[in-house]
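What you see is the complex with one protein chain gone and the rest in place.
In this document, chain identifiers A and B correspond to the written order of the chains, with residue numbering beginning at 1 in each.
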Amino acid sequence: MTARLDSSLEPAPQFRLTASAAFNVILIAVLALMPLYARLAGDSFVLTLFTRVLILALAATSLNLIMGYGGMVSFGHAAYLGIGGYAVGILAKEGLTSGLVQWPVAVAAAALYALVVGALSLRTRGVYFIMITLAFAQMIYFVAIGLDRYGGDDGLTIYRRSQFGGVLDLNNKTLFYYLCLALLLAGIYLTSRLVNSRFGLVIRGARSNNRRMRAIGFPTFRYQLVCFVIAGALCGLAGALLANHTNFISPAMMHWTRSGDLIVMVVLGGLGSLFGPLIGTATFLLLEEALSRVTSYPDLILGPVLLLVAIYVHGGIAGRIGGRARG
Amino acid sequence: MAEPLLEVDGLTKRFGGVIAADAITLAIPAGELHAVIGPNGAGKTTLIGLLAGEIAPQAGVVRFDGSDITRLAVDRRNQRGLARSFQITSLFPDFTALDNVALAVQAHRGHSFRFWRDARREDDLRGPAEAALGRVGLAARAATRVDRLSHGEHRQLEIAVALATQPRLLLLDEPMAGMGPEESDRMVALLRALKGSVTILLIEHDMEAVFALADRITVLVYGRVIASGKPAAIRADTAVRQAYLGEDEGVRSGPLEGSHG
Partner (left out) sequence: MLYFVEQCLNGIELGMLLFLLAAGLTLVFGIMDLVNLAHGSLYMLGAYFAASFAALTGSFVIAVVLAVVCSLVAGMALEIVAIRRLYGRDHLDHVLGTFGLILFFNELVRLIWGPAGMTLALPPQMLGAVQILPGVYYPAYRLVIILAALAVAAALYVVVMRTRLGMLIRAGASNREMVGALGINIKLLYTLVFGFGAALAGFAGVMQAPILTVQIGMGENILILALVVIIIGGIGSIRGAFVAAILVGLIDTVGRAFLPDMLRLMLSRNAAETLGPALSSMSIYMLTAAVLVFRPEGLFPAANK
């Protein structure tokens, strides 16, 4: 289960003017100005696309917490996206459209499932851990298919986005975009504090050498479980956002290939780096989009690109930008 | 007579058909430096695994400070005061030396469900960590990443990390493995300085060091204790000489002879 780590256990150089820090600042600026560009260019599609990037980047950030920093490769992370989305969708169908009810439920439900999955899965390691998380994601996928009342295999349309009492109108695309951006940045900031805290060091130490961690007195299981739950909860929030964004929920949100997509986004951006998940998600989705405009067969190029990244790029893309200082 | 700090009674471990530990019985009083020697494959590392809690015995009891810890988990044993170093260096390679030791300190200073504050700025973690590094002579290398340290420095760091958990009993698994003469002398000096303040169970191949340091010695062959006692007695024991020298009982210069004292 040793995942190659990008910015390992050196103090996170957040305020040094390194190449990577500069890049991150530029990235945030671009994202912040995107709606302006969209309005000026009269292109609302790019706004939709980037909103999706932000939401999935939040999901990827949560996965990076357990995978990049914690070395726990979860192949079932899309389950939490689905649970969060379904919480919103189910409550909306039953008439509960207040976001103040839906979103906490989404987060709590995802956290609860993560607790169950983690408690059982974290007893295993390596490829077995990967498989058991996959198995649990498949279970919830099939549960969703069986929910006839909520669309079953076809999915369910959400007619009213989460309501915030007139304070926030999520139908306003620009507002929704900035909300997603804010939540993403908050997620990244939360991660940055987490990984340098006592808790974070235990998690990272457990990834680095679990045997030694236990030999010096850490009951690593409980810390990893809490980390797993935090990641699930954060992803559940992303799921709630996704459901609002697409006005639609379906079991496909939790298909195992979606979990694969998330892993790809995290690895592409560089494991164990704060902005890596965002970079990876943006790269993946934008590449996918660009290719589909150029050719009717985008995956003929995207597929090999992923393969080449796997073969040749150490530390993912963020590692490349960060250069030698890391890993 | 004071109760021994560590008591091992009939400890047995089988791996398939191989008996790695054969009814091992030992008693180590507090403050003693007790060496365990034996030919390769004698089961010395298995013994450490059994004492540290990584391996479960098929039979036998391990008692620490009067309590039965036979079924106790690895981390809980360490919390009770039993620390170990590893024969094959087992550190956190992407951390600095100071980070490695600070983690060990952190494990014994309250819980780690603290999610916000930067742990690297906690003086009550860094302070004792620096002290432990100083004790083993690595103070100058505190800020160096472990994967850039030399082998000898790794062995020193192994001890520092174990020491930082404030143990009452230290299980050292071949701390001098792979060291040159100068480094070995430094390690012997370190262990001598530690004697008395912490009880030590030392597994070592370096006979010079063993006879220089040990209060008592136990000899393990094929997982069985064949002799146990003061160094001079061990040196003279025929069974021990046979184990090391083979059939020849004649006076031959070997590891047990006092040619280098």
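Keep in mind that, in the parts below, a contact is a pair of C-beta atoms (placed from the backbone, for glycine too) under 8 Å apart; a residue touches a chain by one contact, two chains touch by 3 or more.
Since this is a predicted model, take the numbers as computed values, not measurements.
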Give me the visible chains that the unshown chain touches, in label order. A
Touching residue (missing chain; options A:Ala108, A:Val143 or A:Leu225): A:Val143
The one residue from A:Leu56, A:Val88, A:Ala110 or A:Ile132 touching the chain left out of view is A:Ile132
Had the left-out chain been drawn, it would touch chain A at residues 1-4, 73, 75, 120-121, 123-124, 126-128, 130-132, 134-136, 138-139, 142-143, 145-149, 256-257, 260, 263-264, 267-268, 271, 297-300, 302-307, 309-311
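Here, only the chains that are shown with their structure count from here on.
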With centres defined as the mean C-alpha position, give me the chain A-chain B separation in Å. 44
Footprint of chain B on chain A - complex, ascending: 5, 8-11, 193-194, 196-202, 205, 208-209, 211-220, 223, 226, 327
Residue numbers of chain B touching chain A in their complex, please. 52, 54, 73-76, 78-79, 83-84, 86, 90-96, 99, 103-104, 106-108, 112-120, 122, 145, 161-162, 164-165
